[in-house]
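All protein chains but one are shown at their positions in the complex.
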Amino acid sequence: MPEVTTNVKKANVRELIKKNKNTVNMHKILETVMPKLLLVIAIISVLTTIGIILTLITETFEFFKRVPFVEFYTGTVLKPLGENAQFGILPLIAGTLMSSLIAMCVAIPIGLMSAVYLSEYASERVRKALKPILEVLAGIPTIVYGFFALTFVTPLLRSFIPGLEPSNILSPGIVMGIMIIPMVASLSEDAMSSVPKSMREGALALGATKLEVSWKVVVPAAMSGIIASFVLAISRAIGETMIVTIASGSSKNFTFDLTQSMQTMTAYIVEVTGGDAPAGSTLYYSLYAVAMTLFVFTLVMNMLAQYISRKFREEY
Amino acid sequence: MKYIDSAQVQKKMSSRLLFNQILKTLFFLSTIVGLVVLVVLFYRVISQSIGWIDLSFLTNKLSTMPERAGIMGAILGTVWLMIVVAPITLFLGVGTAIYLEEYAKKSKFQSFIQTNISNLAGVPSIVFGILGLTIFVRAAGLGNIILAGGLTMALLVLPIVVVSSQEAIRAVPSFLREASYAMGATKWQTIIKVVLPAALPGILTGTILALSRAIGETAPLVVIGIPALLIPFPGGIFDKFTVLPMQIYYWTVDAALVAEYANLAAATIVVLLFVLFAMNSIAIFIRNKFQQRY
Amino acid sequence: MVLATQLKKDMEVQVDVQGLPEQKKVVYNTKDLNLWYGNDHALKNINLEINENEVTAIIGPSGCGKSTYIKTLNRMVELVPTVRISGDITYREQSIFQKSYKVEELRTYVGMVFQKPNPFPKSIYDNIAYGPRTHGIKNKKILDEIVEKSLRGAAIWDEVKDRLNENAYGLSGGQQQRLCIARCLAIEPDVILMDEPTSALDPISTLKVEELVQELKKDYSIIIVTHNMQQAARISDITAFFLNGEVIEFDQTNKIFSNPNDKRTEDYITGRFG
Amino acid sequence: MVLATQLKKDMEVQVDVQGLPEQKKVVYNTKDLNLWYGNDHALKNINLEINENEVTAIIGPSGCGKSTYIKTLNRMVELVPTVRISGDITYREQSIFQKSYKVEELRTYVGMVFQKPNPFPKSIYDNIAYGPRTHGIKNKKILDEIVEKSLRGAAIWDEVKDRLNENAYGLSGGQQQRLCIARCLAIEPDVILMDEPTSALDPISTLKVEELVQELKKDYSIIIVTHNMQQAARISDITAFFLNGEVIEFDQTNKIFSNPNDKRTEDYITGRFG
Partner (left out) sequence: SSDTNGNGGTNNTGNSNSGSGDPGSGEASAELEGSVVIDGSGTVYPLMAKLAENYMINEQEGVSVEVSRAGTSAGFKKFLVENGTDFNDASRQIKDEEQAEADALGMEVKELKVALDGLTFVVHPENDWATELTEQEIIDIFLASTGKENWSDVRPDFPNEPINTYGPNENHGTYEFFWEVILGKEDLSSDVNLQQEYSTLVDLISKDKNAIGFFGYGYYANNTDKLTAVKVDFGNGPVEPSLDTIKEDGAYANFTRPVFTYLNVDHAKEKPQVLDFAIYAMKSVNDVAGETGFAPLPSEEIDKVVSELEALK
């Protein structure tokens, strides 16, 4: 190492740095300003939530001045237009519950079984091939599923279910279920693959078959994650809009007959805004009351899912 | 005394193994359901769109006559919408992620914002539509223009960008930060010069996925109100607009009036899916190509 | 040479207790076993006989193939997809690699205890009952009996008898490991494989498990992998020394520790490497 | 006793080369330093003086606080939010815990090399230029000079001079570590802290880094944490032995290794624990 030059230049760089110390005050300013700026940015997400809640609350409050709270939540007749408008949300809740229920009947068993297959049975190669397909399924826009439900699934179902009406809750429910399969499958699979390998080995070493290991050890151990995935899936189904709007018509039937047309809360919002409810009318405010109800439903579901996965996290 | 009888164990073994095999098949079939649906869906959509997708379909203006109708307006609308959404979400999303990951560690406030973001991610898109309608379209008086739609969409996909950026930032090993601090760099210098460049591929991947979500969303725009027939091309963020999913929506609904509209809807779906696949491929490419292995 | 001296002392005790080895029945016979992980040749030409009611210790430096070998004995190694095997292992004179041989059945005869205690996230009772239930025992009374017997067998009954319905993860590490031994006893195995069963435990728990192993020897054949040479010297009858996937020396434990044939064995047990 | 003998030999060489210690200028003075991680008392009453142009080695078993101490010297330890500190450290006679003291400035005087090589995922050139640029040096020609000089200083110039624009992660582990040393030289520090700089390297790379340290001693004061006692013996002038957060012994390296004052020091360097 050439010592002499080193010493000469050593002084050089140090001096340069010293000199710059005064000019790099900008860094100090950034150092104090940026955290605050970023905080402001971060708060925007909070403001969005507050915005949603305030918007919904103020207008919903106005709605309940016109339609009593109890009447709204116990009313079985929804006839929002015309002379004798009646606002009972139960038909919409029934429609929402039915479509979500049907979706869950499709998504939960298929999603869970796929998760078991992917996490316990599939070889690395098969998993690598199948997972992207599930991801594709999850990435298809809902409007496309709506088109598919209306033009393919409904006619198909009607060809072997005689009593099925041209618009019915069954077809969008099923398609919604298919759409949600990837969500259940991948969240459940995550939960299952985080069960340590040693747990599986423990069971296999006792002579259990793969099925017995999956069903009696892995699934119970991953239960909180699996349940959380179900709850999130339900929340997703409740909030889903375009499939039901397109394929389930807009009949406000208060029924639990899945061959009939029913309207969900989301589809109601589309219908009312599509008719461009003029600001100030009861119809207009009903939009917010329904949206508020929808928001609370999904929020509760999401928080429940978070609570479950946090509270019942297995410590292995 | 022996409790476990090996003869008994042997006898049961075959049926247990058989059961295992049967259910394995069932599990496999369940996994395949998605694939089957996908194939059917693609087959349907593509076969319905054959003969309808051509250059003039891509470049023409909208029309009530199926043979003349084109989706250039919707494509441009989608592009303009993304021109609004991308910078806003990138700015807000990455900013929030930096704040949460680098500055606000472990405080109550941090966990509050974090919870808030994950809850926001679960709010149905149509509720965002109501927010957009009330605040941007009506209260701010913007009307149903691209800017209003873009702001609404930006808020809708913001949580996706925040969460994926957080993950990308978290994946930057702490030894890189330490190396930078040890050189006398300040925190902000470290973030800008070391953390963000290293996290960039992850951030971009997440942002592209968020944008593809925004491209496919319909519900918030239905609420904001998109005209059923809008022929001119949008030329800026203050213009009215339509987008690919909205066009699919109207044509699907109106197929009851003019049967050919169903084919137009299918053709538009093919275009939309193609765009989404392209975006996903880009995201995967970025992830594989630029992700640093340490 | 402190370490070596200490070992010597252990040896002497061992020799006294055991006297000369008798000829015993063979449980496992390994013939020309080779095993690859992908292209990685992890076991090379292994030939070993494991006797009934003896404790066989397997020692060797990290990565020499101890775990691989022991997991081959109950075919757990096949969970790694890239594994290829040649040669043969017979268990009670039957080749375990035969097509018709059911691994699940083999594993009911061959219990296994792992390095890190791995109870199921269930109650203590359900942990023990898991094996019997799997094999079709549903009767509550019989299960109760099995649970008690196994927990007693693993010398943990007194500590847990009042909390059988509590989650097994409430137990200490040492208790969890004995629970895992009990779980393995519950299916009344013939052989017990143990892969460094005490390496995650504190000295007192280690002692308890070691005592237990001595106790279990009366009824079971035990193969134990250990990093701790004193432990091998203390509890085993036969020791196999592995190095780079090969068996370097396989002999009476007192012979190996007092007068090894191979220079490498000597180097290893005197701490010159590993 | 093979190990101990080996150490002795190293010692003799060391003593020959070094001769008697001279009185040197003090760089760092640590007074009654205590440090807690939450309630965990990691450093207890540390008193140490570090001299200019010497290599000070810090040895001790895992978890004894070596890394904690060395990271306190450039206040990197404060990145852990739960840390509390009492006592004082002066660097060149100024307390580094003073309110007005700027850590960023301290860190330009005190470079650090970590256990695992941690180059930035940038080009080799940009890695070296990072420090100067951070401190406001933009001039391309000056940067070029600094890069070359630093790489030469870290004895890696010849290996990388033709690939300065390639990603640093294309280098081997040993090269990466020397790159990190070069990066640290680029801001011409006064002191270099090294936390087990060779523990992730192969023997040949280790040798190269050790030679480099000897070379650097001429211009820099070096504090090096190491697990490898031969290494401490080979390259350091002064050695501090830490145990459970305390300094047990702090003396000339040859003294520590040939004739330690404390029984625990002796036990540790002869391999009785740790």
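For reference, chains read A, B, C and D in written order, and residue numbers begin at 1 within each chain.
Methods note: a contact is a pair of C-beta atoms (placed from the backbone, for glycine too) under 8 Å apart; a residue touches a chain by one contact, two chains touch by 3 or more.
Note that the coordinates shown come from a computational prediction; the quantities given were computed from them, not determined experimentally.
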May I ask which residue of B:V137, B:V161, B:M246 or B:L264 touches the chain that does not appear here? B:V137
Of the listed residues A:G111, A:P141 or A:G274, which contacts the missing chain in the full complex? A:G274
Going by the touch rule given at the top, which residues of chain B touch the chain that is not shown? 61, 63-65, 137-138, 142-145, 225, 227-236, 238-240, 253-258
Those residues of chain A which, in the complete complex, touch the missing chain: 79, 81-82, 158, 165-167, 249-251, 261, 271, 274-278, 281
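Here, only the chains that are shown with their structure count from here on.
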Averaging each chain's C-alpha atoms to get its centre, pick out the one most distant from chain B. C
Could you give the separation in Å between the centres of chain B and chain C, each centre being the mean of its C-alpha atoms? 52
Out of chain D, which residues touch more than one other chain, so two or more? 105, 108, 135, 187
Within chain A, the set of residues that touch 2 or more other chains is 207, 209, 212
Using the touch definition up top, name the residues of chain A that touch chain D in the complex. 1-3, 5-7, 9-10, 13-14, 16-17, 20-21, 23-24
Using the touch rule from the top, collect the residues of chain B that touch chain C in their complex. 2-4, 6, 8-10, 12-13, 16-17
In the complex, go through chain B and note every residue touching chain D. 105-106, 173, 175-186, 189, 193-194, 197-198, 292-294
